[in-house]
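A single protein chain has been omitted; all remaining protein chains appear in their positions.
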């Protein structure tokens, strides 16, 4: 048996619907059609009345989920693409995220955001919005990089009493496969050492974990042992695991697919230098997408986002200091 | 004569309307009423047909400004509070910000955001959104801290060919006064050394400049000379001036009124450690608002945001390392 | 499908009608007295943040409050003191929130008009206009999924708020889902300083109903009987499963947008028109005319309202404000182990 990242997301939703009567799914085309990416395939049939097509109204979609959560439900909201969540932005950051702090009533919604670049996706079907949501208090922001995490973290997202922004990466949907679904998992809030190494700590998340692992392979052939830390969740961010790794390697490179200004990479570097300054033997560095919209054409796209190659090049610079 | 920060904003708009027929102002209650804060007082009368009340429709307000900009106009959009720009978020970050890159046609809109905390403002009338907008490519994000900058930077904002997010701080509206309006000014993109010092570089912007200057006063009485850098614009961010200051002082504290995760403070620290690592004699630190919504009650509010006192305390920690 | 109800035909038991009218009037009165007190506290510098009053809108607002039942959902807006009190809010909740007591429902975190008790069906509005309507939809949607029947939800807004995308998305959503939502629009002729001709171009906002495929009703918002009837019937129809209902009331705000605003922009012509009548005075005249209350009774009721308000505001003023060091105010998540250390 083999299961993809996308299937894991479907299976997690099926299990959540099966195990918890409070769960329902709401999103454009998620019903009989099974969603633009088929992440809810078959679920409307299996769980009648609990997987519902929404109108093209992301603000009201989020509002409805919030209102239902206040009544004790556990809605899963599918945005057709992460990019369209800008329309629901106000409800997410001002209504859902402030609810518990203002009223002492928790607001357990899970917002699934199909994120990230794919060849030909272009400026409005490629965005990664984790930094935007992580900036706001009151949200949990998850960025699973593996099939196992896609599954276990989505289940955990539904169980968490707070609003969760679940950033699933479209590039991994079909590419990434595992043999089976996990039965246990690291909890949300813990980073994972995806690869052990002693020369450099490479902190990353989501699809960039795989580019980074490939870069680490390349660097190994040059004699460098790179430790790759998969953050898994960017808020909360597991600073302890990152700093412990930097303590071992003395060097830090952060890689993110998002834009540089105020991104995950800036946040991680800031935490490390503020809290673990003396552990560093060389200046930390970051590598991000270029500071322009995400290009449509693959020639441009592959120069826009970090790749194994550009990550290896950035790592070499850190290593050679 | 004495002129407030708010009056400077009004005067800049009057001058822009007077000097450039392409300029118009659009926003809720900006017409005969002169705006919720009176930043457009008298302008509708002085410039008939060019200062227009908008319906409560921030998305369409921004869309209209963008469309007019494409036709060669120079719209100034007033959001009644920065917090409400979340409703216009999609038009700003996906339509205005991507326009030039996608079509090669510039989109010169100025979005005025009355930002920041005041006592009793609460969660939805106090937000500072500079980090959110700065994350997106294609936007210029200005954060004037002085009467002079409020005036000269707003005029420059209107003249800039790209979309500008003009973060004016409500706390400064009436408090801050100058003797006269400036006739010349630093250009956008250049930070200002607001106070010279040799022991610590304190990088900040907007209302926090004044808290930081007060903290510097306090620290001077203890014998520390703190250099205060007013960023003025957070995107572009004048890394050179900041690094040059750190080169002189060896120490860095960044202060921002926004939330910590991915804020201006994280971006500044990241740039300094990535580009000027060896200049630091001690770990840099940041001080931000607490990671919750902005509280309504002044008891909570003054514990939520950085103040001269908490800034001085944070500075002492950096100085004593 | 658009109906215009000017003067309702009041059928049924006269004494029930009278009792309801009196109950509604007394909540209007309590709201007016409380609003007036808040205004004077504001002028005395005792209140932080804005004070927004429902003066002139009590008849409409109270009709919602008396029409709702315990398990219903209510999303009041800034001018709904009367509706809040009539639904289930205590004077003390209001007083505490405006006066920054840490014992109020918002515990000093949020203020004034943003107060609410969502667990008791009273949503705590965010400022962004239009944003609460789909939240009401969500509550109703959840109840339907859970098999809870017979509850309704009322969302309020002003003329200006109907211009928001949120309003539209939520109205359409309610219509598609046939939710028991009653949308009550108080067309008070202005959104802050902006007159309706800069806000919409249709004859009346009730004309929006047909575009959502739902019934719409127009009512004279200065007339308590009309409001009780039209709002009451809309709630009854929603409760009976007839789907969303739109009620648009015509009236005038008899105060500034907030107490900081002298509202000089309001047209004298409007003030002098029928729209400018004070629903309180009309209700008092009606009470007297029907011999449901005489001047002495009205005075007694007022004195009782004043006493309640004085007691609550005095109590709230004696209560402590929040102490940021005594309590953990800095947790934005309910899941403690997911909190990050604060700066």
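By letter and in written order, the chains are A, B and C; residue numbering begins at 1 in each of them.
Rule of thumb we're sticking to: a residue touches a chain if its C-beta (ideal position, glycine included) is under 8 Å from a C-beta of that chain, and two chains touch if they have at least 3 such contacts.
Please read all numbers here as calculations on a predicted model, not as lab measurements.
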item: Chains shown that the absent chain touches, full complex; value: A, B, C
item: Among B:3, B:66, B:242 or B:255, residue touching the chain not depicted; value: B:66
item: For subunit B, residues in touch with the removed chain; value: 24, 49-50, 54-55, 57, 59-73, 75, 90-91, 94-95, 97-98, 100-106, 137-138, 140, 160-162, 188-189, 235-237
item: Residues in subunit A touching the chain absent from view; value: 28-29, 31-33, 36, 53-57, 59-60, 81, 83-84, 86-87, 119-125, 260, 286-293, 295-300, 303-304
item: Residues from subunit C at the interface with the omitted partner, ascending; value: 163-169, 172, 175-176, 178, 197-203, 205, 207-214, 243
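Everything below uses one rule, namely that only the chains that are shown with their structure count from here on.
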item: Identity of the most central chain, Cα criterion; value: B
item: Of all other chains, the one whose Cα centre sits farthest from subunit B; value: C
item: For subunit A paired with subunit C, centre-to-centre distance based on mean C-alpha positions, whole Å; value: 41
item: Mean-CA-position distance for subunit B and subunit A (Å); value: 30
item: Where subunit B and subunit C are represented by their mean Cα positions, the distance between them in whole Å; value: 36
item: Residues of subunit C touching at least two other chains; value: 106, 109-110, 114, 126, 128, 165-166, 331-332, 340
item: Sites on subunit A at which at least two other chains make contact; value: 90, 94, 97-98, 101-102, 137-138, 235
